[in-house]
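Omission of a single protein chain aside, the complex is shown with its protein chains in their original locations.
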Amino acid sequence: MLGVFMGLDFFLFYVFWEVMLLPMYFLIGIWGGSRREYAAIKFFLYTLLGSVLMLIAILMLYFTSDLRALSEGQLVASHVVSPGLDAAARTAAVEAIRSASAPVHTFNLLALAEIGQLPDSPFAVARVWGWSLETLAFLLLLIGFVIKVPVVPVHTWLPDAHVEAPTPISMILAGVLLKLGGYGILRICYPICPGGGIALAWLVCGLGVVSMVYGAFAALAQKDFKRMVAYSSVSHMGYVMLGLGVWSAVAGTQYAWDAWAQGVNGAMFQMLAHGISSAGMFFMVGVLYDRVHHRNLEEFGGIFGRMPVYAGLAVTIFFAGLGLPGLCGFIGEVLVTLSSWKYSQTLAVISAFTVILTAAYILWAIQRVYLGAEYKGPHGDHLTPITRRELAIAVPLVILAIVFGVAPQTIFRTVTPTVNKQVKTLAEWTRVVHDARPANRGAIPAPALSGGSAGRFPADGVASTGVTP
Amino acid sequence: MTGHSLLGAALPMVAAINWHSLFFLLFASLACGFALAVVFTTNVVRMALHLVLSLAATAGLFFLANAEFIGAMQLMIYVGGTLVLLVFGVMLTAQQPFVSIRTSARDQVLAGVAGAATLAVLLVAVLSVGRWGLPASGEVDAPTATPLGMALLGVRVDAAGGGHSGFLLPFEIVSVHLLVVLVGAAYLARAKRRRTPRPVDVLASADPPLAPRPAVAVPGGVTRGASRSALVGSGDAAGGGA
Partner (left out) sequence: MNLGSLLTSSLSDTLQVSLPLFRPELCLAATVVLLLVCRMLPVVRWLDSAWIALGGAVFAAAYAWADLRGLPGSPWLPAATALNRHELFTGLLVFDPFTAYIRLLLAGFLLLYIPFTKISGIPGREEETDFHVLLLGAVLGMCLMASANHMLTVFMAVEMASVPSYALAGFLKGRKASSEAALKYAVYGAGAAGIMLYGISLLVGVLGSFHLPTMAARLSTVLAAGSTGGVTTALVLGGLMLAVGLAFKLSAVPFHFWCPDVFEGAAAEVGAFLSVASKAAAVALAVRLGCTLTAPPLADPAQLAGLADARFYGAHLVGLLAALSCTLGNLAAYGQTNIKRMLAYSTIAHAGYLMMGVAAAIALGGTDRAASRDAVAAVAFYLGAYLFMNLAAFAIVALLRNTLRSEEIAAYGGLIQSSPGVVVAMGLVLVSLIGLPPLAGFTAKFLVFASVAQAIALGVEKPLMIVLLAVGGLNTVFSLVYYLRVLGVMIFNPPPADRVNEPLPLVSLPGAFVTGLVAPVVVLGVFFAGLYACAQFAGGFAS
């Protein structure tokens, strides 16, 4: 997993991405519940389908890429030519690339991004069945990533995998694995295929909102405690998608990139927050399951009386998942909802209303499990207070949930510079490159183009704009 | 019309007959007819006989095409060698259920349709070729077997210009191939004489052997004689008979 987050080479990224699958299969398949094999293979199948589509996109991008189109500065910046070389060696290396007779293909993610944002990007020029390559590649990569996220049409592996997996594996799945999808979309889809990103922004946002609403309704309907938490994951990750997708820096908004940056920052935050709250919720379910060996929501009740410390921690975590102000779930959701207003007011309204649904299923679950007169289900005598070992896991999660909720700057301090830089670059790209293309000029009334040259934005390290709630 | 005038008219007609075409038609219809007979006969021995006749007629076609060597080879190898062997094999091994072969009506219809369709396609294709890529003149008039023999040794005296392959390699390599195939045939024909069980013999799903004959019960006649005369059979036949 670390390899996926660190890989800057597309091929290596793919290898790590796949290597992650097999251990997960065995973790679920060996230590899972009664239908573990089914769940494990379903998880594997879905993700492999996604990664094969991704592989196809990678290959198509690789063979269309051409390093010769890049300037010396870009080659050095993307580490195709090592910046460690002295000037003469560097010039020679650049010259060797630029004077090659055949196209020089690359897997380097940074270089691919530079190529993708060129005015005459080969990805935008190449056509496959009438689609531009960047739109198609964006779509394929998007499918590969959203299966991991997961969003609604391809989410069905998630409840099965979560329900069958043992608690620690559920926590890993919710805490880390799902974030790979969001990371991939942000890191790979948008920079390399920005044209596809603009063309398909409606799809990304739409998927986000659909899974938000669907996940919430599905969570409402669940009888199984863990399944409910799993569907809440689907719903929460919908916010991430919406936040990533709001490409609002278009001509109509004078290329104001702050709203979009706000959305992306919110999505990043939501991913982290969800990693804490969702992992915590799974852990809380696991604690109960260890004692009474069932997860039927109807048969709980009165846990507050039997295990007061545990119930207090659990309710805090569930509130964090709900998005109560002051806890970590709130920040991401509010940023995303606010930012989507600029993109589409309908979507913003829907996503705001989803919060009510979220509150409904979480509060209802809390009421059924923790409140109530007394415990009704089997194995009631096993409901012993929380152990020290379990506390050692639960307390840090709760503390993090509160800390991130009260002082979100701890995260934004690291996240925002990178995000803002990318968003700004892409917003600038929209103005200078995308809207200048003849194919797009007719569709959107072009504003004054005289303001900027084709140069890059100066690097901006300060993180302040539009992200403080 | 008088007899004289009839004769007078017939003579030029006889002279005008293209004997080459006549013989071609004769041999071709013989070959096809007997080939059909092979298909439609149910008795194995008769099938073999019809096959002999069909192949002999094919040899006649080769003679007509000035390919005396191939024609002779066809007669010697197929008619003289392979088929005689086949007939012997059939006569020696034929057991009651295998003497006559009957196919179900469904299979016959299926085979007929498939065969007719293939034939139609091939006929259309072959007849529609206007000009075949014939070898350049000078290569075809090879009336004696000498050039062929030389070609088999790798020297093409008939096409000295080069660019034409000699056949030394196939000539030699086929002998190795025949040796290998002979060994394989001898192995398959040899009666089973097994002293130590193979791992696969104890397979749970192993089916009953096709011919459960223990080593001692090998009929002393043809099968064992054949295996003894075969190259590899001679080695351990002594141990197997006891």
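Just so it is clear, A and B label the chains in written order, and each chain counts residues from 1 on its own.
To be clear about the criterion, a residue touches a chain if its C-beta (ideal position, glycine included) is under 8 Å from a C-beta of that chain, and two chains touch if they have at least 3 such contacts.
These numbers come from a predicted model, not from an experiment.
What shown chains does the left-out chain touch?
A, B
Quick one: say which of B:G81, B:G112, B:G149 or B:P170 touches the chain that got left out.
Of the listed residues, the one touching the omitted chain is B:P170.
Can you work out which residue in A:A126, A:L203 or A:V406 touches the chain that's missing from view?
Once the missing chain is taken into account, the touching residue is A:A126.
To test your reading of the contact rule: which positions on chain B touch the chain that is missing from view?
Touch set of chain B with respect to the missing chain: 121-122, 124-135, 153-157, 160, 163-170, 173-174, 176-177, 179-181, 183-188, 192-196, 198-200, 202-212, 231-232, 234-236.
Touching the hidden chain in the full complex, which residues of chain A are there? Just list them.
Within chain A, the residues that touch the unshown chain are 14-15, 18-19, 21-22, 25-26, 29-30, 36-37, 41, 44-45, 48-49, 52-53, 55-56, 59-60, 62-64, 102, 126, 128-129.
Throughout what follows, only the chains that are shown with their structure count from here on.
For chain A and chain B, let me know how many angstrom lie between their CA-based centres, rounded off.
Taking the average C-alpha coordinate of chain A and of chain B, the gap between them is 70 Å.
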